[in-house]
Each structure stands twice: as C-alpha cells, then as structure tokens.
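One chain of protein is taken out of this complex; the other chains stay put.
Moving on to subunit A:
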Amino acid sequence: MTTALSSRPEATPSHPTPGAFQPRQLWRSMPDALRKLDPRHQVRYPVMFVVWVGSVATTGLALADPGVFSWSIALWLWATVLFANLAEAVAEGRGRAQAASLRRTRTETVARRLRADGSEETVPGTSLVVGDLVVVPAGEVIPGDGDVVEGIASVDESAVTGESAPVIRESGGDRSAVTGGTKVLSDRIVVRITAKAGETFMDRMIALVEGSARQKTPNEIALNLLLAALTLVFLLAVVTLQPFAVYSGQAQPLVVLVALLVCLIPTTIGALLSAIGIAGMDRLVQRNVMALSGRAVEAAGDVDVLLLDKTGTITLGNRQAVEIVPVDGITEERAAEAAQMSSLADETPEGRSIVVLAKERYAMRNRFASQLPHATFVPFTAQTRMSGVDVAQRDGAWEIRKGAASAVMRWVRENEGHPTADVGAMVDAISASGGTPLVVAERRPGESARALGVVHLKDVVKSGMRERFAELRQMGIRTVMITGDNPLTAKAIADEAGVDDFLAEATPEDKLALIRKEQAEGRLVAMTGDGTNDAPALAQADVGVAMNTGTSAAKEAGNMVDLDSNPTKLIEIVAIGKQLLITRGALTTFSVSNDVAKYFAIIPAMFSGLYPQLDRLNIMGLSSPESAVLSAVIFNALVIVALVPLALRGVRYRPAGAAAMLRRNLLVYGVGGLVAPFVGIKLIDLVVSLLPGL
C-alpha cells in the first residue's frame, strides 16, 4: 500500500464490488428515479422539493398557455428533479447489488441447539436467542453470531470478508468470535450465540450497504440547513423581484420567475448530497470496512490522533535477528554456529530468524535438528528464560545456551565462567538501540562456561511507514504508537518508524486514559483493537475500528469493523472520511459559484426589453431572452448528471496541509464553478437557439 486511496490492500476481496461508475448505471436506475418523484420522498430534501413544486407549477402554466418555451422549461425542470433522483438511485443501486450477493449467502440455517442436559435438538436458525449454545460440526454453516466456547475449528469466512483462505477460531482468547453465515470447514465447535436473529452482523451489513439504515450525519444536517437558508434567500429575491418589475413597468411571466428561482437555488449540491453520503459509506464497504454509523465516517475525517498498535501495524509483528556480535575475541563463525545450533529446535519466529541469519549472513551450512542425533534440546521455560541444546560428545556434553542476558550470564557464572564487561556493554548497546539482546554461551566438556556472542533481535518496521506518518503529519494528524515494550525499546522503534509519540508498557487502562486525555484537550482519537480488553478504549475513541478477527466484545464496542483485520487500514479510513467532507464542500462551492453566470444569463434576458442598456450584461452574447433562460435551466439540469460520477467517486484526495488543500480545491471548484457555466450556457444556447418556435 502506498498512498491512501490509490491502491487497495493486497487481500482484494472477492466481493462483487461495483468498481468505477458506468453510464449504464444511470439507465438501470431510471425506474427507481421515477419512483422517487413521489412528493413524500421529495419533501425530505428542501432544495429539490422547491424544484419539484416549480416543475408542477410550470407544467400547469404550460398547460394553460402552451408554447415551445413554457413546455421546454417545464420539461427541463422535471428533468432536473429526475436527475437528482437518478444520482441517489445510482448510489443506492450500487449498494443494493452488494446486499443481494450478501443475502444469497445467508441461507436458512438449521441449528443444533444444546439442551441443558447436553443433548442436541434441531431448531431453525432464526429461533435462536442470545445465550443459546449451538454445536457446529465440520461442513455446516454457523447459525448466528457468537463466541466459541469449546473447541477449535477452521472457518471459511469468505461470505463476510471475501477472503477465501480459512481462519482459525478457537475458544478463549481473542480469536473466539464467529459470524453467522460463515462455514466451519474442519473440526467441531460449540458456539454461544451473542446476537439474536435479525440483528446479526450480516443483517447489519446488509442494511448498511443497502442504505436503508442510513441516517443523515451531523455535518450533512448542518449543510442541509444552510442549503435550505440559501433557498429561502433566493426565494425571497425572486418573489420580491416581481413588485420591483411591476414598478419598473414590466411584470415578468411566472414561468421565467420559476426558472430563475430554480437556477439560483443550490440544486447541484442539493441533488447530489445524499448520493455523496451513500457513496462515502460505499467506498468503505469496498475496502471491507463496515461503518456501523455514518457519524463515525465523518469523525474519521476529523481525527487528530491515531493510536496504532506497534505489532502488526508499524512493525512486521515479530522480532528478527539482524546481527550476531561475537565477544571476547571469539570469531564470528563460532558465535554464529553456536547461535544457530541453539535455535534449531526453536520454532518461534525469532528462533527461525536466527537460523536464517546464520545461514545467509555467516554462511553457516544449513543444519536441521534431525541431523543432530546426539543432541538434546533444552526448551525455553519461563523459569530459566533460556533455551539451548546439549550435544553429546565422547568426553561429555557440549552445552549451548541462548536467552535473556541476565539468565544466560547467571548460567555462565554458575558454571565457573567469568563473562567480561564486553558482553554487558554489547547488551546495553543493543537495548539502547531498541533491539532485544540474546546472549549465546557454551560450555565445552571439561571447560568452564563462556559467553560467545550477542544476537541482536530487532523489530522490523514495515517499509513505507515512515513516509505514511510524514504524510499524516502533513495532514495535521499525530500518530501515537502503542506497545507493551519498555520505554527504551519503544522510543527506538518510534524514532525509526517516525511516529510522533509512543505509549510504552501500555495496559488497556493506559490506553483508555490516553484517549481521555487527548479528548479532553480537544482532539479526536481513532484507534484499532481486537481484544476484549480493548473494548473500553474502542468505545471511548471517536473512531474505533475493531478487527473482524477480534472478540465480539471488541466488535460491539467499536463503531467500525474491518473485515480484513488490517490495522493499517485506519489510515485509509481517515482518508475516506476526509474525501467525503471535501466532496461535499467542493460541490457546495461549485454550486454557489455557478449562480454568478446564471445571473448574467437570466437578468439581462428578463429586463433588456425594459432597459435596453442591461443587454450590456449579456456578456455571453446569448441569442434571445427565451433561449438565455432555457439554456441556464438546461445547464442547471445537465450539470447534475455531469457531476454524478464525481459525487460517487469522491473528489481526488491527496494528503496535504489544510492551506494547500484549500488553495487547490478553491481553484478547481470555486474558480471552476465561476467559469464553467459561462462556457456551458453559451454552448447550450448555440444549440437551443436552433429550436423552432423559440
């Protein structure tokens, strides 16, 4: 993943994502758009309702006094309403296609419910209630959302995530949540149901992509209010124009006044506002994120602080050996060999990385544990805090140990060895650099123990993270790394990754306290989490993204769920939130800027008969008053259709500071909005003037 929106996560879901906007969608949504002409639907959108009323009025006027002009105006006003409906219908249609494919996977399931005495009974999946225990053997579909309370199984979750590789679900821990509608592939689990039928994750997801659960977000409500106020201002300007016109000696035909009103009120943004909101949610769905409230999407744009877990988000997740440093005059080869030998049976990622490093960097021959028949491997225990191998030789055992510095040093001393200060210094240096030192020591038969070298284990920061964080900083977003490491290690990794701050030795309580503190200082916080102990912090955060692999408590607490369980996606979510707001702002600005040109088209057309000098304002040189008014109305309608793709796709978003972003968007949508209609209306006028009878 490079920039926020230009690429998709590697695990591209196999969902039927609608992809780019296609003109065909307009055509297919026509029946829906026609249905939306119902005034009960229109009245919810003040701007478009005014246009609707205007359409009815002009139709009445055209019927009473037919003519090419009045009919043309009436027709194009209806077209304006229809285009607005189309925009919404297309946006909804994209979601509906996804919902349909989700529904197909949600077949009627039969559940094997456990009775209190332990016997099974077969009931329909829809009759399950919270707390029921159900048994799901291999090959069956899990009947509802719940937690695994017994057993372990591999589960195919492709119905929800689109990811075909099966995942492991087991009782206890953070991987216990299962989703209804997914399929158990192997083994058998017992699930405690946590959501009743109709309120499962799948149900919520379907409602979400369909848009049926969509509520207007706070900013959308505020914008709607402003648009309503603007509509009122223009209504006032047009209504009072008639007495002024009468006073001046030329009353205006009602058709023209209605046309003027429709051109002035912010129809462009009014028509596209709900499509923008639906499309914003849809963009999240396409990235496999389920926002459980629209408010959260908006909040994502406002986020000031990102809390990112170190492991898996900033670093690759496992520490890796990057160097083996010999001590006390030991050769590199000897130290590397001992390190390799001691790790052969160590199946932890750290252990394997030592074997790999020894082979690749120090050209050790590739050994396998099975090739050492005389070896006894000493496993790691919490008490000894070291592991190793005893190789039986003629005169005794060759013991090699590897582990935490203090433990290995004690072992050396207990075996008559005298580690020099060299070892201590190396251990401290590695710790200070944020790495984890592992000391390797040996005791040859008949000799005293000695330290051979120090293995430098390091958290490897994912590539590209530094640039990402720099980008975020540019956008004014601070990143805080959350880790269980000690402060020294945490600081080193934080410096390497380029995050702004870190929280070391973090407990869930620390996390919650940090979020509260940031919020008290007026910042909005976003975080990801998957464990049950993350739940309070997820609930407290303004944007809490729960991993789909997480527990149901975490998913309940967050306001978004990432089906890919990719914590880095938080950065994309922020970008989508911002893009949604920018699209709204850009189209509002465009819509209002458009009015300037429309005035220059319509006002001279209305009054140049009365005051011929006003024709000097007809700077577009429109051919006749009728054609000028009609051209403005047609432009007004067509611009809605022209902007549908933009509304659905969202305006291009590149991370930048607010000042730079404002300058750019003002130039494109503000200045563009001033200029575009002058060109558009003129071009339309060239065509319209050819209409006979106008």
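In the analysis below, contacts are C-beta pairs under 8 Å (C-beta built on N, C-alpha and C of every residue); 3 or more make two chains touch, one makes a residue touch a chain; residues count from 1.
Heads up, the rule we're going with is that contacts and distances are computed from a predicted model.
With the options "Thiazole synthase", "Potassium-transporting ATPase potassium-binding subunit", "Carbon-phosphorus lyase complex subunit PhnI" or "Quinol oxidase subunit 1" in hand, the undepicted chain maps to the protein name "Potassium-transporting ATPase potassium-binding subunit" (source: UniProt).
Here one chain is not drawn; of A:N288, A:T551 or A:T588, the residue touching it is A:T588. Of the candidate positions A:L63, A:V149, A:L185 or A:L226, contact with the hidden chain is made by A:L226. In the complete complex, the hidden chain is touched by one of A:L61, A:I477, A:A647 or A:A676, namely A:I477.
Where subunit A meets the omitted chain, the residues involved are 218-219, 221-223, 225-226, 228-229, 232-234, 236-248, 260, 264, 298, 301-302, 304, 473-477, 520-524, 577-579, 581-582, 584-586, 588-589, 592, 595-596, 599, 603, 607, 610-611, 613-614, 616-617, 653, 657-659, 661-663, 665-666, 669-670.
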